[in-house]
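For this depiction, one protein chain was excluded, whereas all remaining protein chains were kept in their positions.
Just so it is clear, A, B and C label the chains in written order, and each chain counts residues from 1 on its own.
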Amino acid sequence: MSLTPEQRAEIDDLRSQEHTTLRATVAGMEAHLYKAHEVLDHGFIRVIDYMGDDAAICQAARVSYGKGTKSVQNDAGLIRYLMRHWHSTPFEMCEIKLHVKLPVFVARQWIRHRTANVNEYSARYSILDREFYIPAPEHINAQSVVNNQGRGGVLEGEEAARVLEILKADSNRCYDNYEQMISQDGQDGLARELARMNLPANVYTQWYWKVDLHNLFHFLRLRADAHAQYEIRVYADAICSVVADWVPAAYGAFEDYRLGGATLSGKALDCIKRMLKGEEVTQETSGMSVGEWREFEGVLDRS
Amino acid sequence: MSLTPEQRAEIDDLRSQEHTTLRATVAGMEAHLYKAHEVLDHGFIRVIDYMGDDAAICQAARVSYGKGTKSVQNDAGLIRYLMRHWHSTPFEMCEIKLHVKLPVFVARQWIRHRTANVNEYSARYSILDREFYIPAPEHINAQSVVNNQGRGGVLEGEEAARVLEILKADSNRCYDNYEQMISQDGQDGLARELARMNLPANVYTQWYWKVDLHNLFHFLRLRADAHAQYEIRVYADAICSVVADWVPAAYGAFEDYRLGGATLSGKALDCIKRMLKGEEVTQETSGMSVGEWREFEGVLDRS
Amino acid sequence: MSLTPEQRAEIDDLRSQEHTTLRATVAGMEAHLYKAHEVLDHGFIRVIDYMGDDAAICQAARVSYGKGTKSVQNDAGLIRYLMRHWHSTPFEMCEIKLHVKLPVFVARQWIRHRTANVNEYSARYSILDREFYIPAPEHINAQSVVNNQGRGGVLEGEEAARVLEILKADSNRCYDNYEQMISQDGQDGLARELARMNLPANVYTQWYWKVDLHNLFHFLRLRADAHAQYEIRVYADAICSVVADWVPAAYGAFEDYRLGGATLSGKALDCIKRMLKGEEVTQETSGMSVGEWREFEGVLDRS
Partner (left out) sequence: MSLTPEQRAEIDDLRSQEHTTLRATVAGMEAHLYKAHEVLDHGFIRVIDYMGDDAAICQAARVSYGKGTKSVQNDAGLIRYLMRHWHSTPFEMCEIKLHVKLPVFVARQWIRHRTANVNEYSARYSILDREFYIPAPEHINAQSVVNNQGRGGVLEGEEAARVLEILKADSNRCYDNYEQMISQDGQDGLARELARMNLPANVYTQWYWKVDLHNLFHFLRLRADAHAQYEIRVYADAICSVVADWVPAAYGAFEDYRLGGATLSGKALDCIKRMLKGEEVTQETSGMSVGEWREFEGVLDRS
């Protein structure tokens, strides 16, 4: 795992400093604070700070809807209502700050989520560590033959060994040369901002990432999805388990309506209505394309 | 002042509930939490929650710049450096949530700042209270004769009295009619979403507003400025005094570099260099327009 | 209708100036350019500029997916795929700029959509016209008894007449007093930024609004929905008919997947699967709340 003894000592130190506050606190999150949850071979996520809880979502909704929202019996019911009707602003009232260590190729996908705050380790300024993501043997897959953007079966035997060998050897050689180029031992030493370009995309970087709960849910919906690349999905999964401890009612609604739900087109709804009336609907009579029909059958567990 | 006994009791209740937390806390902000700071005749701002402190800004900067930033002796110096060089992301690592009660015409200016989270009281859903902003006599000004977008001297005598009379009478009449239209006493009652259109822009609304420190500083720079409309400036001023207690080092840098500073054009810098060499520069020889020269002289206290 | 002869002449002038360009053009949009589409009693939308077309969406998707996307036979199929899988960035590659004239209470809902560019007429700077939205008799509805945030039946008889009378009289009186306060005839004249606070929320304002197609679809999904307030829905409907002429394939996909589609929760999908197997599912056995079940039956046209 990727924590140095200094980092462990710092975490212990931070966790030993208890303060009093009038702000809302969440016991589940206090238990997570500062601790590193391991992800991949050298990565982690750590909760650095949080704002708000399930009650804060309801508080914001109630400022909007006033006494009217009192008719909803409880917070969990109100939160389900808000999630079902795509209300976004009450969920924006919660905020989380994470410290994440992750490979650069994962960071490049992650940063596409623009509505967040980020401070990344600067390789212009500082020297990167010799830490590279090398997949576990069970995560070295072949290119999918059905999906241009996915993985097929696990590689085996000689081919798998060769891949692992290449990834390790190239990472190490590139890092050796990175070190050699920036070295000021007997030479001037190349600027860091140039030398870093020799490092492959499996090198680890790290950042502080702060995001509100609405945008975090959007991130999790896309990245905890089965179609997301495995290496970012494991980060999303780790964050999901933190969020479940932070805002259990909101996370429960998210699981039901987003992770476990599906958006159906007008055509698909029409097919369902016909099927419920007893009609036998096929792809040919559905009005859907072959691909769309296959996905539709998947949603109904008929494929 | 605009708090009901129920609201006062709720604040007292919230302020009596102390929790322990491992998160960073700021004593100055704990003192502010939930309390209402009065603004205008019925408005207020209240701190509902906050995340981060001066140290959080430095922590984020240091993840970017690594050990290099250790050379800066202290946090205040680092924060001044970040502010001077327009680094925005470390300041985004702090977040504040306010409850604000404000007239609609102020809310309309405020909402133009898009990078923030808002939940506003919904007049589609709920009934607005009979609360209208009526300016104090010393804030009823004439239209400026030099600035299309500003105020001139204070109105006096009969004219001032007439203005106050109109504002009060129209507010009350419009509210009477609003109540009359939505009343279900002996009639169906107009939908709230329609009836609200009868209320003038000095009616009070309220919202929860959550924003990061970088975007808050941008808001304050524009709205605490002497050219901002008085009625929004007083809100910005109240927020400034809260921020000074929250992140004193960052607020100090903001005061020096933004509120107290000025951006000079290449032309203006050129004039200063010539003046420092002893040249007598006039508007005619400055290359600036009349308006720009007047502003330039203002910056140098020469006007 | 709300165009002055000067405005009509300006539109005719703009429409008479034909330029040549190497950019993509859309005949359907050229026909719309600058013309005012009337909305409500004094409002309008006008297309001022546009960027991109259906092909631009595919072009952007193809830069991402490279030759792989060639396997999709045609643009319309690719666009449906992108819409179905919530790909947002290709739709962001199209942009539209509208000139909109609208009542202030509609503008207040509209501006909550933050990812857009806006320049609004400034009542600090300029004098508003005497133009107020007065609903047509068939759009004066009672408060809904089932939905706190909606309208019930149309008001009739004396009550309707009274409402119309109030709206007209209060608008006119407030505007008379607005004019009186800013008048410099025999008095100094109140600053415009203060006087405007006397105007009710049915006064018309106007703005330039520029937005990308992804965010526009998000706006239209919420505002062309049956639950949106009528007075903003008519603007959304007018924009829908423009978008259908601009990007017909994208609009078709939007209609099927967003306007005509529905998002079902995991619970709802489970119920459908049980029902397709012949089980009789009721609210009690569905695991849904009463409200959720009612909405579910609505989606399936069973309510």
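As a working rule, a contact is a pair of C-beta atoms (placed from the backbone, for glycine too) under 8 Å apart; a residue touches a chain by one contact, two chains touch by 3 or more.
Small disclaimer: the values here were computed from a predicted structure and weren't measured.
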Touch partners, limited to displayed chains, of the chain removed from view: A, B, C
Candidates A:L33, A:A76, A:V163 or A:L259 - the one touching the absent chain: A:V163
Selected from A:Q149, A:S241 or A:T285 as touching the chain missing from the view: A:Q149
Missing-partner contacts on subunit C, residue numbers: 14-15, 17-25, 30, 33-34, 48-52, 56, 59-61, 63-68, 89-90, 92-93, 95, 97, 99, 117-122, 125-127, 206-208, 210, 212
Residues belonging to subunit B that touch the chain removed from view: 65, 68, 71, 77, 80-81, 84, 86, 148-149, 222, 255-257, 259-269, 272-273, 275-276, 289, 291-292, 295, 299-301
Where the unshown chain meets subunit A, residue by residue: 103-105, 108, 111-112, 114-115, 118, 122, 124-126, 133, 135, 140-144, 148-153, 155, 159, 162-163, 166-167, 170, 173-174, 177, 180-182, 184, 187-194, 196-202, 229
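As a working rule, only the chains that are shown with their structure count from here on.
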Same vs different contact residues, subunit B with subunit C, by half of numbers used: same
Separation of subunit A from subunit C, taking each centre as the mean of its C-alpha atoms, in whole Å: 33
Averaged-CA centre spacing for the pair subunit B and subunit A, given as whole angstrom: 35
Distance from subunit C to subunit B - Cα centre to Cα centre, in angstrom: 29
For subunit A, residues contacting two or more additional chains: 65, 68
